[in-house]
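The full complex has more chains than appear here; those shown keep their coordinates.
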């Protein structure tokens, strides 16, 4: 008999780590279309905000070519711990960052960043080694090309990280639509254009019937 | 020496879970062409019917934008347990659904649904945790794009789910053509256009020779 | 100023030529998935029937490896001229075929077949030379691979053939939904799974509102 244990996202036990979503580095991402990638990253930001998940921002050399943190994220989390790393490539090598993670008291970590095989994979592997449950938000993490992405995924899978995408994250955190239909529906409407269309078609139908 | 145990589909021990194959959600699926996806889902329906597998239908918010259950499935399983979930995203969080599964008395579960990383993956992981053998019918499950699908597959593979496609499911259940050549052949002819062509070519050849 | 003349499909002036949609040849088609291709060909058949377009069937060596005409088409057009060519590769080299075309009295020809660069392109070029307006139903025509298809399209475009797909053909022939909403809607519902979903969602919404 299998002894698999379903490590399931629990909104009371999750912290979000946004690693190096900087404007320069974003210009290197080519495994997603720019529109898709922007949407995915901002969807993750909205999820963190909606579920009030403790969120930690970190950047690498933001005064250099890597560029500043994407402004939308900066604006969305004005009070979040913000660690501008002076040089550590693996965020987990930075004591302030690890302390910020520990300070959340959470044991499940949602990680996304640029580039996948470095800024995401390195802290993911470090966190796994320290016993955290690691969930990679794969579509809010970008890199140079598909081959690089596949290799990065392979390494993280082998280490026990769970690969998810932002929509699955939102659903697993929410558990039950009855907790808030309006709120989750709005989030989906804002980040899933085709779901927004379904909603609009549906509402139009209802409005017509009501006449 | 390997201690691998081949957990093989046994038609006497299988239940089929069709999760959220709803008309609105179907409009979100983009990792298959619409024709391919429709064909795969209906093929799975025909398999469940042909092998008389206990089948459970469930939907999420079918009165809203997600839309009603695909009519063909509704018509095909008029007496199947049908759980219109009031809000649980993971069908396994719904007591009625789990009870329906348990009531089948089967320990092998064939799961398909929309979208793969949520409506399929969540109950698959829950069922694995409870000791069921889980077989995902990967081509009767759809989602937003290829990247999301790959991540969903990765999470389910790591948990011990077996990834299959409808043709393999039918073959593993049937075991031996001699059990019913006509029946299985018809099922394949209806859902594999190129196999249908082989049959037609063959029959035409036989007919010609008989003249 | 442009002197372009819009040669528009006119249901009173169109004949349909279905060239070599045979079961063996279908097994060679790899520029579409089998489900997509079957759907496209049968959609074209339904269009021809729905609009009562004179339709001509022809095959090449149907008693050999090429196989018989796809049975669905044979059944759909029992009274159509049916030319089993004794050897001409270009159907237009067959006098009976050309006579059948001429007997329709139409000057617009919708052509589809297998394989695109031969069974479609050759008669298309011949018909263009004789002054017919030629419309290739590109997605009801299949061939070995994408490269071959591109070359075939290039040759036909250069000759003045108009490349269309079955959905555009139906729409251009119908002109106005008011001519028959039910009929055209049914045709689309049968051959566009995602449109069928839109219709089902819409009807469910209306039904719910009516309660």
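By written order: A, B and C. Residues from 1 in each chain.
We adopt the following convention: a contact is a pair of C-beta atoms (placed from the backbone, for glycine too) under 8 Å apart; a residue touches a chain by one contact, two chains touch by 3 or more.
Since we're looking at a predicted model, the values are computed, not measured.
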{"item": "Subunit number of the complete homomer, 3 shown here", "value": "8"}
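Here is the rule we use: only the chains that are shown with their structure count from here on.
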{"item": "Same-site or different-site touching of chain A by its copy chain B, using the half cut", "value": "different"}
{"item": "Copies chain B and chain C - rotation angle from C-alpha fit, nearest 5 degrees", "value": "180"}
{"item": "Distance between chain centroids, defined by C-alpha means - chain A, chain C (Å)", "value": "48"}
{"item": "Between chain B and chain A, distance of the C-alpha-averaged centres to the nearest whole Å", "value": "30"}
{"item": "Shared-contact residues (touching 2 or more other chains) in chain A", "value": "198, 201-202"}
{"item": "Contacting residues of chain B [partner chain C, same complex]", "value": "23-24, 26-27, 33-39, 62-63, 65, 67-68, 70-71, 192-194, 196-198, 200-201, 204, 208"}
{"item": "Partner chain A, residues of chain B touching it in the complex", "value": "24, 27-28, 60-61, 64-67, 86-90, 93, 115, 117-118, 121-122, 125-126, 128-129, 131, 133, 144, 147-148, 150-152, 154-155, 158-160"}
{"item": "Of all residues in chain C, those that touch chain A in their complex", "value": "198, 201-202, 205-206, 208-210"}
